[in-house]
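Sending over a structure as structure tokens; questions will come in a sec.
Note that one protein chain of the assembly has been removed; the remaining protein chains are unaltered in position.
Up next is chain A:
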Amino acid sequence: MISQVFILSSKGDHLIYKDFRGEATTDAINVFYQMVTALPGDQPPVVMTREGLHFIHIRQGGLYCVATTTTNASPFTIIEFLNRLAALIKDYCGSLSEKSVRMNFALIYEMLDEMLDYGYIQTTSTDILKNFIQTEAVSSKPFSLFDLSNVGLFGAETQQSRVTPSASASRPIMSSRGDQGGKNEIFVDVVERLTVVIGANGVLMKVDIQGEIKVKCYLPTCSEMRIGLNEEFSVGKSQQRGYGAAVRVDECNFHQAVRLDEFDSYRILKICPSQGEQTVMQYQLCDDLPSAPPFQLFPTVERDKSDRLLIYLKLRCDLPPKSAAINVSVTVPIPKGSLSMSQELSSPDQRAELQPSSKAVHWEISRFPGGAQLSALFKLEVPGLSAASLLEVGPVSMSFELPKHTCTGLQIRFLRLTPVQPNPSPRWVRYVTHSDSYTIRI
């Protein structure tokens, strides 16, 4: 049972505070903030205790969402609840940030009032909550030229509005100004998080893909939706389907509401999505990547005659030629005490800089097409360079985003709403792979 719930900004401003049981004082907020900011680095902050009051918090969007309790409650339940609260705020207010919470505090209070009574969780389902919540969300959309282009000359809808759905997915689910275009959209996102460790000899040491299919639905009432996955999709090590390259995952689990009666034979998920965002399916794959890892690195590290450290990196992108990686950033740890760096990059749209504070070189490439190969040469001035200093170079870590690409090869064949609705609502399917952790040893 939860005693209080509060939301703080990263600077410690009180954004939301609700006391459910009157067991603890308002002072708890300040106590929490002092504890969490004064915590030494190696102490786990998730659960903290002061005088019999347990503080459990999550950090999302730069905010602290905190629940306090006096009982020895289930940490899984409370953390899942806070995550759900954050997701609901995102659904209702469009985004989770200090600004959106400040603007919509009345709505969040109203939500909390229905979600918890006397500290006990009552419901967190969007379908039920929307009947009780009356406040309208105030969305904080930054002024953007894209919005203007959508209007078009004489108010006519231009072609452009059809191809930029990504911005419109971050708006509140309930809005009374309903005549806006694209209100009844459905977004289906296939998001994969990739963890890779590549050994010094170029051998793949660890691969781990965590994927999920998320549905974000703006339809007020949605009948049944059918999501068709690749027919070759197989689960587990032994199962094989189809003749072509199988799309295989180790394990997958589904949202409670998904019906799987056609999953075994046709790989169709059936769900009646409720308004807002929900994760329909989660899957994992490890140790067995169907295609080559997206990046290969060929590093050379040596000392030159004038005792400078030379790091020569050749980076190849092994994606299919049509796709590309964006926001690629390569971090190379370098010996402590490196003073300055000169660089030679293979094309002008890249940037590299030396960051002495984190003793690393950051190399950034905004767009990296598949099949391409880029190289960079860094010459570092390191006083007192020794053979051991070379050991401090590496491992290289990379972060990137692969739009329109899934590493497992999972695809959505079709998306059907039954019964067919009179004015078909726009449906969008998006694929993206994020690098959770991509490490290459040198």
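By our rule, a residue touches a chain if its C-beta (ideal position, glycine included) is under 8 Å from a C-beta of that chain, and two chains touch if they have at least 3 such contacts; residues count from 1.
As a convention for this text, contacts and distances are computed from a predicted model.
When the listed names "NADPH oxidase 1", "AP complex subunit beta", "Aspartoacylase" or "Replication factor A protein 3" are checked against UniProt, the chain not shown comes out as "AP complex subunit beta". If you put the hidden chain back, the residue from A:Glu262, A:Asp287, A:Asp307 or A:Asp349 that touches it is A:Asp287.
Contact with the omitted chain, checked across A:Pro333, A:Gly371, A:Pro403 or A:Pro426, is made by A:Pro333.
Taking the complete complex into account, A:Ser437 is the one of A:Ser95, A:Gln296 or A:Ser437 that touches the chain left out. In the complete complex, the residue from A:Asn184, A:Gln296, A:Ser399 or A:Ser425 that touches the missing chain is A:Ser399.
The chain not shown here touches chain A at positions 1, 13-19, 22, 26, 29, 41-49, 54, 56-59, 72-77, 79-83, 105-106, 109-110, 113, 117-118, 120-125, 131-132, 134-135, 193, 195, 197, 205-206, 208, 210, 212, 251, 253-256, 282, 284, 286-287, 333, 336, 358-360, 386-389, 391-392, 395, 397, 399, 436-437, 439, 441.
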